[in-house]
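Missing here: one protein chain of the complex. Every other protein chain is in place.
Chain nomenclature is as follows: A and B, assigned in order of appearance, with residue numbering initiated at 1 for each chain independently.
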Amino acid sequence: MNTFLAALFSGTSRGAIFALVALGLVIVWRGAGIVNFAQMGQAMFSTYIASTLITNGNSYWVGFFVALFAGAAMGALLDILVMRPLSNKKKTELLSSDSMRAAVPVIASLGILGALQALAGILWAAEERGFPAPAKQEGFTFGSNVMPFTAFDLFVISLVALTLVITTLFFKKTGIGLAMRATALNQEVAKLSGIRTNRTRTLSWAISGAASSLAGLLITPTSNLSPNTLDLVLIVGFTAAVVGGLDSPAGAVLGGFILGMVISFVTFYDTPEDVFLSILAVLLLVLLIRPRGILGSKDVRRV
Amino acid sequence: MLKIENLVTKFGSVVALDGVSMTAHESKITTVIGANGAGKSTLLRTISGLEHPAQGAITWQGESIVGRRPEDIVRLGIAHVPEGHAVISELSVEENISMGSLFRRRKFKSDIAKAMDEMYQLFPRLQERRKQLAGTLSGGERQMLAISRALVSRPQLLLLDEPSLGLAPLVVEQIIDSVNTLCRTTGLTVLLVEQNANTALGVADHGVLLALGKVVADRPAAELKADENLRAAYLGY
Partner (left out) sequence: MSNLKAHSIARKSLIRTFLFTVVMLILGSRFDAYNQAQLALVLILFIGVLSVTILTGISGQLSLGQGALMAVGGYSTALMMINYKLSLWIAIPLSIISAGIAGLLLGVAAARLSGPYLAGTTLVIALAIPTLANRFMSVFKGDEGLPVDVGYPPAWFSNTFGEPSYEKWQIYVALPFAAIALFFASNILLSRSGRMWRAIRDNELAASLNGVNYSRQKIYVFIVSATFAGLSGALYGLRGLVGPSVYPVSLSLTLLTAAVLGGIRSISGAFIGTVIVVYLPDWIEKALGNFSLSEQVSNFLPALISSLLLILVVVINPAGVAGTRLHKHK
């Protein structure tokens, strides 16, 4: 029973973070039609910035907010410097086919991932370092029992919940949010309505960058920080996004929690070594049964 | 006044517009008719900036608009309703309309609610369905929504691409009537592309007949409507 509760709690708090990662991927996919494989590289880099600030005597919150800002700035720069020039090049021969148009931005994002990881290695060395948590990482005590649930878990879950509420309100209630949704759904009609689609697209990259940086800040206290630590998080986030539906923000959240539970239960009841195989199994299962994901729309984009 | 001179638009090696020259006069309805593939839609798409012409000039109120982006051309008062009831199905009716006024929020904040109310007066059925997703509307309602989305930006020129496509005659009449009334009462300039020549010529002041990317006739609508030879040769009835 205790194992079950522990798995459930750990699945919830991990799932919250994966939901954030998946949400970041979904926002850029909807906004720009690109799966950004560099996303957690950006998160790693901004977490390093936070880590450097904090070890140099600044408060956790200074590091926290600077990292969020850095994540957003990196996302926007990446779009302006790499992805936008690439999408303006559609007329070249190599990019004249659908399949290459889909492949080339992925290759570019992998290049960015490689560059960020190498740069982090140069700046901060490759060995792992810890990253502080703003709340206690010991379980709550209930009478004489130590519960498998920590103050930090509570912090993670409430912060993610807050983020989800804010993003939902932003997308549903503001004009910029409407412009971003319109751009994602139908660029031509958006342009004809006077929406500056280039700008809204850059904004999706920035929001996604901030969301994934938040994920980085929340996951590194339990997993340590190195140039490659967040690769696995990206894989899980990608799987979560596909499970929920790449074009559905709500699906991303759902997928994140499903993956969190799967990983947590495999870790507690089986062995951590099976985690990857179980992720692969979940991914293949979803792709075979419901290729557009649980909440994905029917034919917005071809799988 | 919209003036088009010697406009050429190509898709790869296919020439869609082959030296088109024409004019849409202020506060008049000008219709462009012609068979499928004559280049009618391409003409509107080139004006609104969705396609880039290979050569030629487009002048709007004395200013060249060639090479500008669609989102900037809208700001000059040219609104385009593309072919096929172009609305965003995943957004609500209200969101679709207000999307068209987003770019006016800073300068004309007080006017936005008023403009939206006018749209609901023009097409009361849309008001009833404000909260519904656009995807759940009927074809006619979607066309009304697409037109409202364009009109809410208070354009001086409306580019309307085949509003009759796939709609029942009664609905077509209702939509065309609304546009006609709007033109006569507010002084809106309309450039109407239609395959359904009879309906279009019935309401228009001026008619332009397009065939294979070239202008074949450019005359007052009534005259064009009466010319049986042209009708038989280019429109097939």
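Here is the rule we go by: a residue touches a chain if its C-beta (ideal position, glycine included) is under 8 Å from a C-beta of that chain, and two chains touch if they have at least 3 such contacts.
Given the structure is predicted, the values throughout are model-derived calculations rather than measurements.
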{"item": "Where the missing chain makes contact, among the chains that are shown", "value": "A"}
{"item": "Identified contact with the non-displayed chain, of A:V62, A:L77 or A:L119", "value": "A:L119"}
{"item": "Among A:E128, A:E188 or A:D274, residue touching the chain not depicted", "value": "A:D274"}
{"item": "From A:L5, A:A103, A:A135 or A:L169, residue that would touch the chain that is not displayed", "value": "A:A103"}
{"item": "Candidates A:V62, A:V82, A:I176 or A:A250 - the one touching the absent chain", "value": "A:V82"}
{"item": "Touch list for subunit A against the chain that is not drawn", "value": "29, 34-35, 37, 82, 85-86, 89, 92-100, 102-104, 106-108, 110-115, 117-119, 121-122, 125-126, 231-232, 235, 238-239, 242, 246, 273-274, 276-277, 279-280, 283-284, 287-288, 291, 302-303"}
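Operating definition for what follows: only the chains that are shown with their structure count from here on.
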{"item": "Centre-to-centre distance between subunit B and subunit A (centres being mean Cα positions), rounded to whole Å", "value": "42"}
{"item": "Residues of subunit B touching subunit A in the complex", "value": "48-50, 69-71, 74-75, 79-80, 82, 86-88, 90-91, 95, 98-100, 102-105, 149-150, 153"}
{"item": "Partner subunit B, residues of subunit A touching it in the complex", "value": "175, 178-179, 181-182, 185-186, 188-197, 297, 300"}
